[in-house]
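A single protein chain has been omitted from the complex, and every remaining protein chain is retained in its original position.
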Amino acid sequence: MKPPPFDYHAPRSVGEALETLADVGEHGKVLAGGQSLIPMLNMRLAAPGHLVDINRLTELATLDVEPGGVRVGALARHAQVERSEEVAAAQPLLRQALRLVAHPVIRNRGTVVGSLVHADPAAELPAVLAVLGGSVRLARPGTVRDVPAAGFFTGILESAAEPGELAVSAFFPLLPPRSGTAFREVARRHGDYALAGVAALVGLDDDLRITTARVACVSVGPAPVLVDVTEACGHRPPASADWASAARAVQERTAPEADIHATADYRRHLTGVLAQQALRDAAREALDA
Amino acid sequence: MNIAITLTVNGVVRQVEVPGRRLLSDCLRHDLGLTGTHVGCEHGVCGCCTVLLDGEPVRSCLTFAVTVDGHDITTVEGLAAPGGAMSPVQRAFAECHGLQCGFCTPGFLCTVTALLRDNPAPSEEEVLEGISGNLCRCTGYQNIVKSVHRAAEIMAEES
């Protein structure tokens, strides 16, 4: 299990990285944390001709709480984001979800943006980006574009990032006032990819009635499945909300597949259970907010 | 095409030329002769290859040597005091029978060393979370968990 040969590039600046990526085009692959890419290389399931290592680009190891949200640079490690009190205060869902991402040692190396670009439908962070309505910033020489979550995850392990583009940051919007979030999942072992998982966001109005309720589900479709259940919850206070019908609405939108760990039915069932739990948790947080 | 890199391994500056695809685990073991770091799966799940990169535990099988050019690495060979006295973590593992075949042990030792540095008195849950990314096939973990608590005790006694 040794990686195949590739040409190694270690740009010293973002500009140089973008030039290199533009040069190598579809033969290039970006190496950030490597926690998903290197296993694939070791198993020779991927064989890029060129590897562009962005680990020297400390200018991308940024974590900024901006007025509208949290901007996470391409080289910010999971652990760095998870530990940031400032981020936790501004956007608590990030920490809630990051604690479920693999194991601490993997989080020391893996990057948030890398997880998004990897676009594994079983991963937590794409669901977080989806439920929050965040975006990913993609750059190539002379151009930068922000792709909203809704358009970013295009399929299993497929994202809107095109050959030659570098995902330089991701943006996670702040929560409106009186809103809360939660992440619930069931994995076979602690730290495994989830059999099913739900990121939830609930927002209340001044009368503490539900005005926003949506979830993003993992492992039940080719990309995070975003479902708005505001209607299903009914415009009611959380205590009398119809969580069960919200959960059913979520289940109806899922199209899970069976694998060796779980049947499709079980995943759908779990998604319902977790959606209910996550929505309740998020509503509780919203009430406390 | 080989690339010249410089690593500071266990406090010693080492220069080596490696291909871009050389895994840090292989570089340490086969280029630098530090075979204490073990390789159990080469896809990042077992944790046998865990080393400290600038003090933080990482999988050396999921890291290219060239990526960490210029950085500090600590391996199991570097955990004991300069005179060779075993560290509190190492001593606790011996005291609590925290190892059997010893193959996973270097990864646990590196992980736990960092864990206790950051959190000198971890709770049971924090210990479990801290070592949750390392597989052991021999011990059933019970004595490893015990070793971590014991190491914390030793460190507290000796500080």
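Chains here go by letter, A and B, matching the order in which they are written, and residues are numbered from 1 within each.
Rule of thumb we're sticking to: contacts are C-beta pairs under 8 Å (C-beta built on N, C-alpha and C of every residue); 3 or more make two chains touch, one makes a residue touch a chain.
One rule holds for everything that comes next: contacts and distances are computed from a predicted model.
A.B. asks: Mind telling me which option in "Xanthine dehydrogenase", "UspA domain-containing protein", "Spermidine/putrescine import ATP-binding protein PotA" or "MalK_3 protein" is what UniProt lists for the chain we can't see?
C.D. replies: Going by its UniProt entry, the chain not pictured is "Xanthine dehydrogenase".
A.B. asks: Quickly run down the residues of chain B that touch the omitted chain.
C.D. replies: Touch with the absent chain occurs at residues 19, 21-22, 29-30, 33-43, 45-46, 48, 75-77, 79-80, 84, 86, 90, 93-95, 97, 99-106, 109, 128-129, 131-145.
A.B. asks: I need the residue numbers on chain A that touch the omitted chain, in ascending order.
C.D. replies: 1-5, 39, 43-44, 186, 188-193, 195, 244, 247-248, 251, 260-263, 265-266, 268-270, 272-276
The rule is simple: only the chains that are shown with their structure count from here on.
A.B. asks: Let me have the rounded angstrom distance from the C-alpha centre of chain A over to the C-alpha centre of chain B, please.
C.D. replies: Each chain's C-alpha centroid was found; their separation is 29 Å.
A.B. asks: What does chain A use to touch chain B in their complex?
C.D. replies: That would be residues 1-8, 10, 31, 34-35, 38-39, 41-43, 51, 53, 55, 79, 102-106, 108-109, 190-191 of chain A.
A.B. asks: What residues of chain B sit close enough to touch chain A in their complex?
C.D. replies: 1, 3, 19-21, 23, 26, 42-44, 47, 50, 53, 56-59, 61-64, 66-69, 111, 129-130, 132-134
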